[in-house]
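So the structure is just underneath, and the comments pick up after that.
For this depiction, one protein chain was excluded, whereas all remaining protein chains were kept in their positions.
Coming up: chain A.
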Amino acid sequence: MKRRDFLKSVSGLAAAGALTPAPAIWSAAKADARSETLLIVSESGPNNLDIHGVGTNVPGYEVSWNCYDRLISHEMKSGPGGVPYYDRDKFKPELAEDMNVGDMSVTFKLKKNAKFHDGAPVTAKDVKWSLDRAVSVGGFPTFQMGAGSLTKTEQFVVVDDNTVRIDFAKKDRLTIPDLAVIVPCVVNSELVKKNATEKDPWGLEYTKQQTAGSGAYKVVKWTAGTEVVMERNDAWVGGPLPKVKRVVWRMVPQAGNRRALLERGDADISYDLPNKDFVELKDNVKLNIVSVPYSNGVQYIGMNVKIAPFDNVKVREAVACAIPYQKIMDAVLFGLAKPMFGAAADKATEVAWPQPTKYFTDIARAKALLAEAGYPNGFETTLSFDLGFAGVNEPLCVLVQESLAQIGIKTTINKIPGANWRTELNKKVLPLYTNVFSGWLDYPEYFFIWCYDGKNSIFNTMSYQSKAMDEFIAGAVDAAAVGNTAKYDADVKGFVDLAFKDIPRIPLYQPYVNVAMQKNVSGYQYWFHRRLDYRALVKA
């Protein structure tokens, strides 16, 4: 009997040794912590906790989104595949209690019980100061505000302690949606002013290191490049109290390890695994996999229309006919993208963006077009891509290179490191390249202002300039502002048709956002910024 007991205890010990692998939880408190904590793993982390900061990177936006409130936010609707998806047209109050849109202004009443993380009440002064800050600091935040015609501090008016009015500079359909993006977040002005210096009047150095908002979460620990730890703000009034108490976000550079962490059940969510891993994980019954197309985003092949021979529309058409579309879908993306090619020849243009072109791979036609353009034997050029997204770009470019060789276009692949990519794009000297663009505001004209307008923004990478195009875009913007649907529809169809006829850039596909999570994690929502919203997540 004694011997048996002994054996039992020994084997028990041995089994415990084998079964509780190393994240051994010794104390009960730690076990509790685990069930209330959401562990997120991703490749890179924030470099700044404030979106108004100088050069804040995209992971930094996620912190801002979850730790700061805006006046308004979006409602949810059911998106592709039943995934909750933000509703572009429906707004809900966040810090505001009520929104009153007038002819040339909008008035917000603030929630009276809203408090910042340090307990100070959120007042109209804070809102004005924050919006002033967004339009004054320069760089990306100011530019984003400008996209909604919010450019001057005089536009933001304190009516009383709890009321703010925003005056419109001009009628613009994008003004209200632009108030619901990440940038116009409300900052604790008194706290930040206390920590501002003469050289840094907006206190950007202070908010870089800590969050000073009223949002659902606050950062309690941030080790740059390693982890961000966030805790729930139990006094949050911007919406229903989030279910997850603590969020630990760890940076795991190796994609294979992120996958292993998920499969072993150690990490709760990962959202930047390579497509191939996602496809393989789809068959894994232990995980929830969500794939949603980028809103208003397209990966494309661009051609610089100012550089011969791409100044010839026939050459551009020839390239569009020689792209191995389906191969790219299958071999590069493993089907995890929405095709933006091969629409039926008789399909009418829709009032929507992105939408598929009528191009498909047709080598014979490409050869004919190239001969017509005066290049029967083809030509030589370089094909550039951003090494920062080599996982997709490199195989894609190799496939394009192979296919173009069949019509006599010899391409040298030019790999450009992530740090140089923007610089090179800005110079507008790359003849042929692949890139991706996606706009936060999901309106066709917004995409076209950035990418096709003659004002030649950085994303008009083709240096495409066309009077007719500019007229269509301006027409659509004006029609939207006054609600003239017929004119708007005609102009949107006009610019889409023109973009496909002149084909300075060849749309390939709409990429997917891929999120993998444990079965006990639910509540994922797709947002225009494509980052995670912790407030809706639930860990059972």
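Convention: a contact is a pair of C-beta atoms (placed from the backbone, for glycine too) under 8 Å apart; a residue touches a chain by one contact, two chains touch by 3 or more; residues count from 1.
We take it that contacts and distances are computed from a predicted model.
Going by its UniProt record, the hidden chain of the complex is named "ABC transporter permease" among "Acetoin utilization protein AcuC", "cytochrome-c oxidase", "ABC transporter permease" or "Membrane protein". Between the chain not shown and the residues A:Phe91, A:Tyr294 or A:Trp450, the one that touches is A:Trp450.
Remark: the omitted chain is touched by one listed residue; of A:Asp87, A:Glu190, A:Glu263 or A:Glu280 this is A:Glu263. Note on the undisplayed chain: of the listed residues A:Leu241, A:Ile458 or A:Val482, the one touching it is A:Ile458.
Here the missing chain is touched by one residue of A:Ala33, A:Ala120 or A:Ala490, and it is A:Ala33.
Touching the missing chain, out of A:Ser78, A:Asn113, A:Gln326 or A:Asn426, is residue A:Asn426. Contacts to the hidden chain, counted on chain A, fall at residues 18, 21-27, 30, 33-34, 37, 39, 41, 46-48, 53-58, 138-140, 142-144, 147, 208-209, 223-227, 248, 250-254, 256-257, 260-261, 263-264, 266-267, 417-420, 422-423, 426, 450, 457-459.
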